[in-house]
Structures are given as structure tokens and as C-alpha cells.
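One protein chain omitted, others in place.
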Amino acid sequence: MKLAVVGGGSTYTPELIDGFARLRDTLPVEELVLIDPATERLELVGALARRIFARQDHAGLVTTTTDLDAGVAGADAVLLQLRVGGQAARLQDETWPLECGCVGQETTGAGGLAKALRTVPVVLDIAERVRRASPDAWIIDFTNPVGIVTRALLRAGHKAVGLCNVAIGLQRKFAALLDLAPADVHLDHVGLNHLTWELGVRRGGPDGEDLLPGLLAAHGEAVAADLRLPRAVLDRLGVVPSYYLRYFYSHDEVVRELGGKPSRAAEVAAMERELLALYADPALDEKPALLAKRGGAFYSEAAVDLAAALLGGGGTDVQVVNTYNNGTLPFLPDDAVVEVQARVRATGGCGPVPLPVPRLDPLFAGLVSHVTAYEDLALDAALRGGRERVFKALLAHPLVGQYDLAEGLTDRLLAHNKEHLPWA
Amino acid sequence: MKLAVVGGGSTYTPELIDGFARLRDTLPVEELVLIDPATERLELVGALARRIFARQDHAGLVTTTTDLDAGVAGADAVLLQLRVGGQAARLQDETWPLECGCVGQETTGAGGLAKALRTVPVVLDIAERVRRASPDAWIIDFTNPVGIVTRALLRAGHKAVGLCNVAIGLQRKFAALLDLAPADVHLDHVGLNHLTWELGVRRGGPDGEDLLPGLLAAHGEAVAADLRLPRAVLDRLGVVPSYYLRYFYSHDEVVRELGGKPSRAAEVAAMERELLALYADPALDEKPALLAKRGGAFYSEAAVDLAAALLGGGGTDVQVVNTYNNGTLPFLPDDAVVEVQARVRATGGCGPVPLPVPRLDPLFAGLVSHVTAYEDLALDAALRGGRERVFKALLAHPLVGQYDLAEGLTDRLLAHNKEHLPWA
Amino acid sequence: MKLAVVGGGSTYTPELIDGFARLRDTLPVEELVLIDPATERLELVGALARRIFARQDHAGLVTTTTDLDAGVAGADAVLLQLRVGGQAARLQDETWPLECGCVGQETTGAGGLAKALRTVPVVLDIAERVRRASPDAWIIDFTNPVGIVTRALLRAGHKAVGLCNVAIGLQRKFAALLDLAPADVHLDHVGLNHLTWELGVRRGGPDGEDLLPGLLAAHGEAVAADLRLPRAVLDRLGVVPSYYLRYFYSHDEVVRELGGKPSRAAEVAAMERELLALYADPALDEKPALLAKRGGAFYSEAAVDLAAALLGGGGTDVQVVNTYNNGTLPFLPDDAVVEVQARVRATGGCGPVPLPVPRLDPLFAGLVSHVTAYEDLALDAALRGGRERVFKALLAHPLVGQYDLAEGLTDRLLAHNKEHLPWA
Partner (left out) sequence: MKLAVVGGGSTYTPELIDGFARLRDTLPVEELVLIDPATERLELVGALARRIFARQDHAGLVTTTTDLDAGVAGADAVLLQLRVGGQAARLQDETWPLECGCVGQETTGAGGLAKALRTVPVVLDIAERVRRASPDAWIIDFTNPVGIVTRALLRAGHKAVGLCNVAIGLQRKFAALLDLAPADVHLDHVGLNHLTWELGVRRGGPDGEDLLPGLLAAHGEAVAADLRLPRAVLDRLGVVPSYYLRYFYSHDEVVRELGGKPSRAAEVAAMERELLALYADPALDEKPALLAKRGGAFYSEAAVDLAAALLGGGGTDVQVVNTYNNGTLPFLPDDAVVEVQARVRATGGCGPVPLPVPRLDPLFAGLVSHVTAYEDLALDAALRGGRERVFKALLAHPLVGQYDLAEGLTDRLLAHNKEHLPWA
């Protein structure tokens, strides 16, 4: 079994490597190729990856390359974890929307659109090269915005699944609070990537007892604090919103907060420098503690689980993924990409099949419909370019919605992303 | 043919009477009952109505009563044009949302919810009494918010159609600009009440040539000024939004404007006083010019056309109405109420049947879905009451969406509507 | 010694009575007249006052009257504690400014201007009648906005001093935190009424050691929490701002907060009803605990101290009062009214003489100058009336400053205060 990681020089990668090492029984990786154009960083990360495998007596081969086509050749699955424009572009995404009084964030709102516009063409080009080099390989997309990127991949006919660590993070947290094994906690996780609500927390599986009311009663405060939402939101809605709902439910408060302090991207960039310095230490042979603050918790577990299920390895076959709606949420088009629990099986090679979900209350469904419409226009803008398509996508976004805001944001998005958008 | 008008003491009524007189060939009214609890005002309006009929040699009988059950008995159609709480309540609707930085308007946003909560129970009670007194009568609802009120009536099984004068007003304006007879102008009018876009302006009928591009090129400035939207909005979207879209596309600007001047309800109240003084003049036997400023232009034409079509009179049978969606907009539930062109025929008694509509661009469809979800929760709050349902409807509204805003608005809505909401 | 209390039917009065009883050695009151037009309330409060005096074996006579001229005749000092328009007007002051995105508060910003406009003519009329009935009496004004009202009184040539309980409250709190007797804590209290900063906290008197740095180090958190300001504000400015500075330093946050909950005036009105119910209990012969929540803490101590010093009783002669600037703050006109420590002596009858104050940092002086200019225009509007003067006062206020805001606030101020402003 051969896996390739595009963007393998990321500081996240040791998290993934650690997962491959720990979970070798679930996913017996024989060869792992780290692919990245940033040679220096790639070599640092590759060497650490080898030391981690060695320390854990993992026999898998870790190689590195800057040659995408060579790297993905013969791969069974290809993980995409790239960031077009790097932290510098992210800093922009977090900053210029504030000039218009809008939240600055790299996956939600106008910043998220900028990231989508930069990312979709690059990912589609990579996917095309994967298809040529290894036609049966699964593409697992961890690159944000996962919903739009996955929709782009699926529309172009690729064997692709979108993956995010929000659901697995909540599952692990709830399991800890409930004193259960993670595998015994099933989430009724419904919505779009970064726009989800846990409608139920079930013991054992989709038909198990709903533990959510008890969980909120006993641990509502801790869960709410973690999401930075008032506890009353959880109690009154009776569900657990994703952390990203904060950008909707507390939008103006977040804008005020962000306007009252410097961008967080600077912080991440500093952390990255520090991590790379640690990785360079030849004595280091495990993922450093600092990496936990980087934000990708449980990403490796999620990736291993998903790859294993797709490739016929061990582990659970019900997982939260991003895939075609196909009637799961009846008010959305079939070809919208939703984030829900799905059954993922290697046999048949047909990819994830969503499980039925509870009816989504209009309180959530209205927002999901609205954002789906935005994603449709965002993908159109990413595929075809042009100032007017960008403007329309922004006007369609529930956090924008106003004519002059959309204008101001469009101008800024284009001004700050010129080098990444050939048509701009 | 007998018609009853609930809220017949309204200062609008002479507009309606004038229409009945002018359009007697289309709708031969034999008896017209004006029903209103406000005796004094009712008598003023009733006497003027008789003078208008007399001047125009209309043989129809005009009566007035404060007894609803007696008034609607035997009616073929009942028009609802009431305002629960009067201009005083409207003033509130326009004011307290501004305290939270939200638009204050009596049909859109939080003010519109207040009006829905006050109105739905009253209208349902009236409809129930109509059903008992005149089981076959059609109920034509002109009472705002027309979308939610019509949905309430239809769900309760009434023979009801919702009517608004936005579409007929645009039709008349476009006809004048294009130098066509109104009957030769067909609008591709799509959306929800007060949330519509003209997607096309067709010569002659649904399949006629689309005159919209030419109209915008030649008269875009005038149309935009009328809607108080930047002309660029029309040119770039390629459609004509309803005036009410201004509260979405220019929300913050409107809030600033409203905060920079006194409420318009005061102005309307003054106009009403002046109108009533005019009506009291026994020499007056036509609708006064001032009435044109009151805002109900072409309401009588729309009402006559609709009643005529429902009751088998003359006139056109394709009209813009509010009725069940039933698949017209595929992304909405069948039992949502949409505002579209429909074929209205007396035969079969089945009421309006929507014509097919062009595909609604995601730019508009996302907003329509979002507002429909809000209307669902708004109706639930109107039917069942309770602070929490009000809060949820507000949180679901695309112009609110934030937790603390929804809280602040809920508190104010309840505080300002106590006397009209028995459960509050 | 005879004292008269105008507005003696206030629910605050028992606090004052309690002070007169406890501090009889400082201020030996022989006759106390409570004057109020609200008979029922006046009798309730008067009866309770007599019971409090009786329980504490105070021989002073308590009388009540609705006749102002009779009541103040022969008085040595007259306390003004009235509220023109009552809690209903206050509710308005707290509400309509929010519609324009401005803080709604009854002494600061646009709400404070409304109160000034309502109050100044009433107070000047009372003062004139005091002058006729008892030419030598001191007028002690506790009626807000104390700065503007005192300036009006002084300009009209009255023997008047303005009094507020902010300074004494801080003195008592600091004394408790520092474990000192209140008399041993001298504040370098500088600014305008409700716009002050404690620049120093001195042991023993004006020349004592400055305990403020130590106080902030040890108790900064508690002091900041009390003022509802971030602790960092105190640490970084190195001073303790008045609670009312919150409306400046955290203006938008306060507006958001106020927009997210109902007005506090409702709460106070409820408390007043509850207090009056308690007062009606003939068994009650002390001030009830609930009164402490009403907001006038230490008002009686401050009033007793001031009256005693003015009339030659015992007690301290250095007190925080509102009086003419006369060069105390060199950048303000002499006839501005400032709130500072002053020496108050009966001899000479010349009233308070401000102590020298430390130089006020430009950080504070700029705001003080700006607000003083506003107060000048506010007083002009209160004395001469007229929409344009109201507009100019608002435009001059540092919390308004914008043309359209000033317009919108002016419209609302006038609309909500018609019955109290004969010229509006």
C-alpha cells in the first residue's frame, strides 16, 4: 500500500506520520511519499518522519520528492493538504475583510472565498495529474475550504472525498466527557463543511440512545467555552454548533475582537518557525507537544480511518465525510456537497454513502441553503474567474448580502490575491 | 355578486371603491359590505363610498356594519385589509429594531415578525367565521405580511389567495416606460412576497419577447431611482428587485438613514388624519389626490382582477398571487407560499395554479430559501406563541442571524406588543 | 435649623432621613420639610421618615407639603432631588438614542441632554421661589445632570452647590480596601460631574502620601470590576475613571449590550413599586435593605456633610462638590462648573473654594474641554429652547459629533419630550 501526501512539507505532517505509526494495524502503509515544492522544509519534515517511523519500529518507507507526477505514480490514495499562498495569503484573508466591517477568516466569509479562488485551480490540476499517474487512486482532500474543493473535484469526475477534523474532534471530546470509548460515540453530524450542528450524540451507533441532552446538562459550560459561544446558545438550540458557527451567531462581536488585536496568522507563522526549528533537531523522533497547538488535532486518526475504509483496511466504516448530497438533505441539490456520517466501503469502489440524517430544523436549514447557494457561485468564480463572478458570490453570502459591502470586498479580494489569480 | 371588505373603514377603501366603480364591467359588484369595528371612521368611509358609486352611476349597494358574521354572510369573496394595532403598532415596528442596529420596517425583519405575530391569530379567527357564514367564499388577503398570513390561511384549509400590489405597480410602470398597454406586459415575477425579482418583462405573455434588457438600457436610471437602489445593482444583476430588497442589499445604509430622521409612521398617521378630514366633506365624491401618496397604488385593479378571475367575471386570468409553491420553486417545500404568476380560473374552484418560472439564480435562491425557513418558524411562533419561538424565528432571519441581536430584538418585540399577544 | 427637600416624596428620601438621624451630631436638623406634588407618595414617605426619626430618638420635626413656597420659607438649606417626567422620561432617555447607534443613558450623551432640557427650567423656577421665600438659603442640587443644572443655578445668581455621590462612593470603597477610616482617604478627584478621574488617593489629606499605585496593584481587579471597565484601563492610565467614563471608553460595547437586553428603567420602576409597598408597612421604621440597590449609596452622608459645612455645623470642610471653575482647570473658562475637592466654610458665606488640583493629562483634559463646550451649548438650549440649539449641542458632544447622527437624535429627543418642552 502506497500513500502520497501533497503538501507533505507542511508542519502538520508529523501529526499524520505519528498516526500512521500508531495505527499501522488499521492502515498498513508500505510506502509513504511526501511531495512538496519547498525542498528545504520537505527534507526537514521527511527526515523527522523517518525518525518517527524508526522509533516506533514501523517498517514503512518514507520518501520525499518535489516531482508530483513521480510521487503519486502507483499511489493507492493521495492526501491533499496544501495551502496556496502560504501563511502570507492567510494573513491577508484574515485582514482585509475587516476593513469592510466583515469577519476576516480563512474559510468563512470573504476570506474563505479568496482561499477557494486560489485553491480550486491548483487542486484540480493536481487531481488531473493524479488521474493520469494513478487512475484508481482515491483523493482525500483536507485542503480548505473542503466543501468547495470537494465539490470541484467531484464535478470534474475525480474519485475524491473531503475530510475535516471538526467532527472527530467533537467525538473525542464528547467521549472523554461521557467517559466512553470514542468508537462508542456516534454523532448526528449534519450540514456543510464548517457549518455543521451535532443534532444528537448517540451511544454505540446511529440508532443508539441520544446522550446529547445529558451531555449539555452536565458539561454544557465546558463545551460552550471550547466553542467560544455563550452556553445559552447550546441549551436553547438543543444542539452543538461547530466552532465556525461563531462567525455567524456572534459575527459583530468577532469583528470587534479581531479589530482590537493583531491578526492570528502572525501567531501561526511564529509557531511554524518554531516547529521547523524543533524538527531540525536530529534527536527529535516524535511529534513535539507544540504541534498540538497548531490546530490539526485528530487529523491523522481521521485520515487513517478514511483511507483504511476506502482501501479495504481495518477500522470503522461509518465516518463523517464531505460528499455528494444525493438527497440526504432534501432541500439541497443532489450535487451539493454535504458533511455527514457516511458508510465508507472499499467494495464496489463507489465511495461514501451518506446515512440518513434527522430532519434539519428550519433554524439551521435556512442557513445551510443560503451558504450552499454561495458555494455554488463561489465554485463558478473559482472555475471561470472574473470580477463579476466574485462579486456575485460575495453578494450571495449570508455574512455579506449588501451591495456596497460586496463591492468593497471584491476590490480588496482581487487586490490582495493578484499573484494567485491569473485572470485578476 | 356580494363582496365584503374586512377593515373596510381603512383610509385605503376609497381606492378600492373607485376601482369597483371604474371596473364594473370586469367585476359587476351588486353588494359591497364594509366591515370595521371603528364605527366613526367606518361611517365616514361608507358615506364617501356611496357618493363615489353615485357619481359614477354605479347601481351597487354599499352597506356598513361592525358585525363581522352578519357582514360576511352570503359573500362571494371577502377582502382582508386590516391592521392589528393600527398605526401605533406600525410605529413601534419601525422603531425598536433600530435600537439593536437592525432595520425597522413593518413587513421585513423583526418588525415584520411583530406584525405577523399580531395578525395571524386575528386573521385565522376571521377566516373561521367566514367559513361558517359563507363556506364557499374566497378569502383575498391583502393584510401584511401577506406571505406568512396566506400560509397560515392555506394550512388551516381556507379558500385563500394572497395579494400584493408590488407586481402590478411594476407592470404599470414598465408599460408606461415601454409605451405598451399594461395587459401587454407580462412579468417573470419570482420569489416570496416582498422578496421578489422580475427576471423578465415579456411582450404579450409568458412566452413573449423579453424586453427587460432593453428596458434597463433605456430606463435603468428611472427604475433604480424608484426602487432607491443604485442603478448598478439592476445592471449587474440583470433583473429588477422589489423595492423591499433594499432592506437587504442596502441594509446598513437604510439603518443609518432611519436613524437620521423620525419614523415614517408619524407621517402616515398625519396623512390619515388629513384624509379622514377630506372624507368628511359631503361634497367629495371621488378619491382625493392625496390618497395616491398613501401607498396602495393599483391595489383596486389587482383586487378587481383577482376577484373577477376567482368568481368567473371578465378580465385576465394570469395574475401575480401568493399561493402554495407545489414545486414551482423546486428548492422550496411544496407548502411554502410563493409569489409568482399564476393562472386563476373560477372553473373547478381550485384557485390559482402557478405558471412555470425560469430557474432562479443561486444569488436569489439562497436568500429565498433562508427567508422561507424564517417564515416557517415565524408562523410557528404566531400559531403557538412563546418567547423561545419568537427568538428562534429572529435568529433564523438573514437580517438578524446573531445570537445577541436575536435576544435584544425578542425582548423589545415582546415589550412593545404585550397588549396584542395574549401569551406574552 | 430647618431643611427642605424638594422631591421629598422620592423613594430615595428614607436614605436621606436615615443619614439625618445617624449624623445628628454633625447636622442638628430641627425641622425637615418634605415637598412634593405627588401627595400619596409623599405621605407614605413622610410617615416612614417620622417612624425612622422616632426609632432613633431624633427630636426633629418632619412635615410634608405640596406647597413649595410655604415649604421652603425660612429654610436654611434646600435640597433638590427631583426627576422631571419621572421614570417614564428616564426610560425614554435610555431608549431612543440606541435607535441611532448611540448610548442611551440619562446623564451622558443625548439622553443626558434631554434630561437637562426638561430639568433646567423647572429647577430655575424653584430656585427663584426659594430666593423669594428664604433669600439666604443654600440650594444643594442633587438633580441630574448636576453639572449643567449647577451652572444654570450659578449663572442665575443663586447660592447653589452641586452634589453627587460618585466621589464619596469611591472614597468609601477605597477606604475599605485600604483598611482606613473614610476620613483618612482624600481623593484627587478632578473633572466634570460624571466625567471625573481619581488622579491620586492620599492618606490623611491633600498633601498625604499617594496610595493609588499600591491600591491598583493590590485591588485593581476589584475596582475595575466595579466600574465595569477592563482592569488594563486602570493600570495603563494609572488613574481610576468614574463609572460613567465607561460610556466613552467602551461606547460601542455598551450600545451592543443595551441592544441585547431590555432597558434598565423598567427594573428601577419595578423596584420603586416594591419600595413604596414596603414603605406603606406601618411596622417599618428603618430604611429597607432593598434601598441599597436603588443606587444612591452614601448620598445622605454627602448631603449631611455638605449642609453642615455650609451652615456651620460639624464635620469635615473639604468635600467634593460642583462649583465654578475659577481657574482650577486652567484650560476651561472660569464660569465652567467643575467637580473637584473644595474647602467649604460657613464663614463669609462665599461657598466652596476649590483646592488646587494636579495637572490634568491631555488624555483627560481634551475630553473635559470637549464636554464643557457641549455643556455650554446644552445650557443655552435649555434656557432658550429651539430645535437648532438642541441640534448644535448634540453635534458638539464627543459621543455624537456627526451631522446625521445629530439630526436623528434631535428629531427623537423632541418627539419623546414634547410634553416637557413647551417650545418643542
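Per-chain numbering from 1; labels A, B and C assigned in written order.
Convention: contacts are C-beta pairs under 8 Å (C-beta built on N, C-alpha and C of every residue); 3 or more make two chains touch, one makes a residue touch a chain.
Computed from a predicted structure; not experimentally measured.
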item	value
Residue among C:Asp210, C:Glu253 or C:Asp317 that touches the chain left out of view	C:Glu253
Options C:Trp96, C:Trp197, C:Tyr324 or C:Phe391, residue touching the unrepresented chain	C:Phe391
Per the touch definition above, residue among A:Glu99, A:Glu128, A:Glu209 or A:Asp281 touching the missing chain	A:Glu99
Residue, one of C:Gly86, C:Gly214 or C:Pro230, that touches the chain absent here	C:Pro230
Interface with the unshown chain - residue positions in subunit A	95-96, 98-101, 104, 256, 258-262, 266, 404-405, 407-408, 411-412, 415
Missing-chain contacts mapped onto subunit B	252-253, 256
Residue ranges of subunit C at the interface with the undisplayed chain	229-230, 232-233, 236, 248-253, 331-333, 362-363, 365-367, 369-374, 376-377, 388, 391-392, 395-396, 398, 401-405
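Just so we're on the same page, only the chains that are shown with their structure count from here on.
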item	value
Same vs different contact residues, subunit B with subunit C, by half of numbers used	same
Central subunit by CA centre of mass proxy	B
Between subunit A and subunit B, centroid-to-centroid distance (C-alpha), Å	45
For subunit B paired with subunit C, centre-to-centre distance based on mean C-alpha positions, whole Å	52
Numbers and ranges of subunit B residues touching at least 2 other chains	404-405
